[in-house]
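Apart from one protein chain that is not included, each protein chain of the complex appears where it belongs.
Chain nomenclature is as follows: A and B, assigned in order of appearance, with residue numbering initiated at 1 for each chain independently.
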């Protein structure tokens, strides 16, 4: 398979292909797979009583009828039993994208499953399984080559399930964010066709030259707080934005009682309302371009704090804003899904920004954020925890959320 | 424990409501035509049917019970078997025991299906949970992709070829040309078969059935009743049914027939060589070959040789799917599982007309159904014996 080429300019006589989605209906239990796929984990249902893996997700173990089914990290290897290429699938989404390769595999974990199969997979060959979120945002199995080093982007089926920056145009909403330079650099390195950084309050000094020296990087005025500025930006770039990385933030310390309400409102404005304003103007265009070729609109990334999930009493107002942003992001995700556009939330621990200056290490630098964002886009993820503090809080939350609430009192 | 035979239980009045590719009528309309034909054929009122066994995928929101009021039936035995290709065998077995034990006197077994332009798609979307969770999202909606995967493996394991499939399809088309109700009216050559476009290799165009509207039906009653009505009838000599067999096979290589086949022939007091006419479930020609093996007509893995060694036309040495099968007559949803029973009933009672196999006394019909996830789950077979069988 040939590497993905940059898209040609559009034929103005042709209508932009509207997004169709693969079948998105799932049983409630099947969403255990969605949860794993959202984080890029390979987990399968296993009977807690007898230890047998099975697939598809069941309500009772077929070996012992126990109802205690748990999701467990599973070996991702598998052997192809059989393969075919659907030339004329019944479903419109697949019909448009045919031929579509499908295989039957025997998992190392035990069960047999239907999979989206990479181009070279044939009966007898070894494959590596991944739980991916398809364009409908639902978990599916993708069987890729077992050996590393192959370029997955040569497989159009893989591309359908990811939001790789390769040849795409990216908007980073706040050029002044601590993460913006590293993000721009990483996106250029990942092959982004354009990286546009929005500059709020363009009348304030900004050393744009360091960024614009990178190929394809530009800095344009964009004030997410201003309807007019956002609308003007979308007039120019609405049809030229395939990935948004929302870096807007406004962290100010302060407790629930002692903190400044003005600061909290500013945080709400920056973290919640400003991205809403941008999304309302820009996201409809992205949804409409969700199937606009192999480099159509693909993803919206939010740079959030892990305190969206575990509020810090020392950062009460800002934590509340983060939680609001997270809550709203789920609704935005539902709307974006209509166009097959993904929403990735990066939950960061304390960052290398000015406002975490006195916080203890480890902290999350721009490079870590950038590397997570690019990796998450390449794998089509929905949720990533960036930095050791965020991962620690994630694990603690999974174990005992009440404990986390109490522990957060100590900071 | 040895199974008890069906004694004086018989099947009568084979009914096929002629198929249509698409129909604007509802499923209940098709069921109504089938019931009317059964009543006319039996020379009795439909109100005399005290048993009703109904199979359909497209009857929603109704099931069998709503249809009793719809059709003015008042049965004391009621069954709803939306089980696809195995529905016919399941329906017949239950009806036969009900009649044998006196729970009912006359059971109308009806499979009816309509087919609107979008019926097939709606059916796929709501087929089963495993299909919804783990098949349909892979572009494998509809059975073609799933069966392509099974077929590809079957060919690799057994050496079966597309030429084998083609020979079966060409024979079925020959048979269909003699059946005025078959949807396929044009002859098919092996070359045409082989050159057809790929759907999901190794499945090509002529490996696929054509979904259509239609109904199949028959009556189950005691021999004495049939005689009193002056109806030609066939005995149910033997039957088997098995679901989710061989779950341990990574890919389906056999159906439940392989498990129960000895019992089928023992119950019927015959052997594969004692069968005069065979109607296998032909959703795909390789599935026919799997049945030749699993039903004892040849050894496992030798169906290719078997196919090359026999003539499957009506006049051939192994008359098979004499009405043209689903592949050439059409697949009326759940009716596909009844089609073989109805055709074999016609054959062994000498009512098959242009498709009649001369001297057919004993016939076998098999069913196969419900590809829930990665394999067909249900399998069944019956042996019917006409007068002198």
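In the analysis below, a residue touches a chain if its C-beta (ideal position, glycine included) is under 8 Å from a C-beta of that chain, and two chains touch if they have at least 3 such contacts.
Quick note on the criterion: contacts and distances are computed from a predicted model.
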Omitted chain (choose from "Protein FixA", "Cyclase family protein", "Cbb3-type cytochrome c oxidase subunit I" or "Exodeoxyribonuclease 7 small subunit") - UniProt protein name: "Cyclase family protein"
Shown chains touched by the chain that is not drawn here: A
Residue among A:73, A:227 or A:405 that touches the chain left out of view: A:227
Sole residue of A:146, A:266 or A:392 that reaches the chain not shown, by the stated touch rule: A:266
Missing-chain contacts mapped onto chain A: 201-205, 221, 223, 225-229, 260, 262-263, 266, 354
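Note that only the chains that are shown with their structure count from here on.
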Complex contact set, residues of chain A against chain B: 22-27, 30, 55-57, 62, 81-91, 93-94, 98, 100, 102-104, 106, 112-116, 123, 134, 136, 138, 140
Chain A-touching residues of chain B, taken from the complex the two chains share: 120-121, 124-125, 129-130, 132-142, 144-146, 148-150, 152-153, 156, 197-203, 247, 250-251, 373-374
